[in-house]
Structure formats: C-alpha cells, structure tokens
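This is the structure I have questions about; it appears just below.
Note that one protein chain of the assembly has been removed; the remaining protein chains are unaltered in position.
Showing subunit A:
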C-alpha cells in the first residue's frame, strides 16, 4: 500500500509528460478552430444568419437529407452547449448555484 502511494507522484509526472505533446497539438488546432470570429468575418456571419432566416421562412430546412439534418442538429446542439459552459463560468460552480 505504501509503495503504491509512493508511486503516485511518478505516475502523475509520466501522465503529464505523455499528455504534453497531445496538448500542444490540441492547442495548435484550437488556436485556429476555436478562435473567436474576426471583425472582418462580420458580413459572412450576417449572411449566415440571413440564410438561416430565409431557410426558416421558405421551409428549405424541411428539404434536407437525413444526414445533413443530423449533422446540423449536432452542430446546433454543440453551439448551444457553449451557453451552459458559459453559465458554469458565470456562476463559478459546476453543479447548481452555490449560494
């Protein structure tokens, strides 16, 4: 038992050294893919919102393939889940409101 406890720091160290290159790769992708939108992309954003609205108005969203619809739902869900991450940051607690 004592030897197992003594191994914990080395285990943590190896975990960190093994995770570091992967984290570096993650950061390289995240810098590009999770970057906030630039101001120069504003017209594209406006166009995208316009597309969403027109597709909602004309009913074009009903004429998607199942694959497209699944992908769009998943992407939409991912985008909405960012709200809950933000809420957790705002309330500074993971589960429920810590009052």
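In this text, a contact is a pair of C-beta atoms (placed from the backbone, for glycine too) under 8 Å apart; a residue touches a chain by one contact, two chains touch by 3 or more; residues count from 1.
To be clear about the criterion, contacts and distances are computed from a predicted model.
K.L.:
Quick one: the chain not pictured, UniProt calls it what, "Exoribonuclease phosphorolytic domain-containing protein", "Calcineurin B-like protein", "Splicing factor subunit" or "ATP synthase F(0) complex subunit e, mitochondrial"?
P.N.:
Not shown, but named in UniProt as "ATP synthase F(0) complex subunit e, mitochondrial".
K.L.:
Using the touch definition up top, pick the residue from A:4, A:66, A:80 or A:95 that touches the left-out chain.
P.N.:
The one listed residue touching the chain not shown is A:80.
K.L.:
Any idea which of A:9, A:37 or A:59 touches the chain not displayed?
P.N.:
Considering the complete complex, A:37 is the one touching the chain left out.
K.L.:
Give me the subunit A residues in contact with the hidden chain, please.
P.N.:
Within subunit A, the residues touching the omitted chain are 25, 28-29, 32-38, 41, 44-45, 48-49, 52, 75, 78-80, 82-93, 97-99.
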